[in-house]
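Note that this complex is displayed minus one protein chain, with the remaining chains in position.
A and B are the chain letters, set down in written order, and residue numbers restart from 1 in every chain.
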Amino acid sequence: MAYKVTTQTPASRIAAIVGAIAIVVLIALPFFAGRGTIQDMFFILTMLVLAQFWNLLAGYGGLVSIGQQAFVGMGAYALFGAVILWGLDPVPSILLAGVAALIIAVPTAFFAFRLSGAYFAIGTWVIAEVVRLLVAQWKTLGGGTGTSLPRSATRDMWFVEMIEEALGVRSAAARDILAYWLALILAIATIGGIYWLLRTRRGLALAAVRDNTEAAKSVGVDAGRMKWIVFLTSAFGTGLAGGLIYMQKARISPDAAFSVTDWTAYVIFIVVIGGIGTIEGPIIGVLVFFALQSLLADFGSWYLMTLGVLAIVIMLVAPRGLWGLLSERTGLHLFPIRRRLTGGQLTTSEE
Amino acid sequence: MALLQTQNLTAHYGDFQALFGVDIELGEAETVAIIGANGAGKTTLMRSIAGVLRNDAGAVSFDGVSIGALTADEIMAQGVAMVPEGRKLFPSLTVEENLLIGTYGRKTAGHWTLDTVYDLFPILAERRHNPGTALSGGQQQMVAIGRALMSNPRVLLCDEISLGLAPVVIKDIYKAIPQIKAAGASMIVVEQDIAQAMAVADRVYCMMEGRVTLSGTPDSLSRDDIHNAYFGASH
Partner (left out) sequence: MIWIDTIIQGILLGGLYALFASGLSLVFGIMRLVNLAHGDLIVMGAYLILVLVTLLGLSPFLAVFVAVPLMFALGWFLQKFLLNRTLGEDILPPLLVTFGLSIALQNALLEGFSADSQRLPTNALTTASVDAGPITLGVMPLLTFASAVLVIVGLNQLFYRTELGRAFRATSDDATTASLMGIKPANIFATATGIALVIVTIAALYLGLRANFDPNIGPARLIYAFEAVIIGGLGSLWGTLLGGIIIGVAQTVGAAINPEWQILAGHIAFLVVLLVRPRGLFPRAND
């Protein structure tokens, strides 16, 4: 009898098949869905990306950041800068957005890592504020009031004409479809990338740090290095998402791009509601979040109040979120990370 | 009737069971010693009685009333004070403040006051304004005992007050025990040093692997009995 060490479970195999079908459907979505749906899906996918990266930081790395808006805003402004000042095409500029976020992540980490725990959280927030205030001084990009992408740049964006012709849609709709496909690629790459990272030796160590700091210490996990890797990775990804979000919006201002509510509070709620420290959690969380928003957004502040209270209640009664509740009951893991022994025969019947 | 009594007391750390139905008794004005090897469950027993570890309502009674379900602060207010293993002085408090905090939950007039504690351990009076943790191990142990006495407890639980101390220092500290008894407290003394325990105790319980394996008055127990109770008969 052959033993095999695998991380697969029957559920994860089914999930992989369902996931593959879902991806095909999502790719094909613009061929049969209206513009409203595409915009909603763009919102869901970009929030999902932000949530996955925050979850990587806080749920796996124990680094609770309240300063993710620094990377969204910096990425967005880098994209606008590249397009407006250098005349680059917006699509490749998204990569620059990620790089810009990565660049400011280095000094941010340098300062914030001097603080621990809760103070780290507020430290990241302070730095995000500093970046916002500095960007607001950038007069060529509109200073405090912000600016728009020039019409010529958005009209001639890569792939837009192709999409117009292939799908027979107007230019504005084509831009949304392009943004949606890019968001889909980014979301798939993010989930795949994080899943891969968590299954590498380093990533397993990271999960070990989360589950049991003492044990991880005794195994000699280099926590300092892991912190840097996780922080920079998530800054890069958050910056890419920020660039993409503002490429689609085509209009930017410091207050919007560095909004703690939009880019950090919502993201935290998504992860907490769905289940922190799992890949499945943010996926569920973003769907719940979107449903709540569709139902309650008209109620303005009531909506946010509800989200705040919901986060408190979930944190107290089900700290592993909705996915945690589900997987506890069913033992389901769609993205299994633990390795398990299969095949062969075990002499003891203990699990 | 016993002043303090445990009945079928069990204790767990997570899934690990550390006590298996322990029955002990402490009479009024009595001193009882609990001896046993490392890991026998002595500290666990003390912590269970003091309420630091949860246990069943019926398992511990004090003065005829069940205290098993009370919290540590409530039990302390009833008059059961503990000198915890490892002394556990508060580093942010001076020696005198460490003593004073001992009366926080129970302000019963009695023999023990700052003055009488300083009479018992004169060195502490000299060091009263030093931080508690700036003292030697023996002096810290004196503070920990004094702190527990300050509330004039009816029962004093002492967990390894000789731990890590030089023999002369141990002698100094044990000299205080007769005075503590004389002032009216009943005591449970957990001790690894068997000779020391035998000298002060009216009765002795020996524990092994979470159970009481032997009990009796010091002169009724032979060396072999104790040796067997300590390490198991197979040794």
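Throughout what follows, contacts are C-beta pairs under 8 Å (C-beta built on N, C-alpha and C of every residue); 3 or more make two chains touch, one makes a residue touch a chain.
As the structure is a prediction and not an experimental result, all values here were calculated from the model.
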Touching residue (missing chain; options B:Ala11, B:Leu26 or B:Met82): B:Met82
Per the touch definition above, residue among A:Ile104, A:Ile163 or A:Ile276 touching the missing chain: A:Ile276
Which residue of A:Leu182, A:Leu198 or A:Leu307 touches the chain not shown here: A:Leu307
Per the touch definition above, residue among A:Ala109, A:Leu149, A:Met226 or A:Val260 touching the missing chain: A:Val260
Positions on subunit B where the hidden chain makes contact: 50-52, 71-73, 76-77, 81-82, 84, 88, 90-93, 97, 100-102, 104-106, 147, 151
Residues of subunit A in contact with the chain not shown: 58, 62, 64, 66, 111, 114-115, 117-119, 121-123, 125-127, 129-130, 133-134, 136-137, 260-261, 265, 268-269, 272, 276, 300-305, 307-312, 315-316, 319
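Note that in this section only the chains that are shown with their structure count from here on.
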Rounded Å distance, subunit A centre to subunit B centre (Cα mean): 55
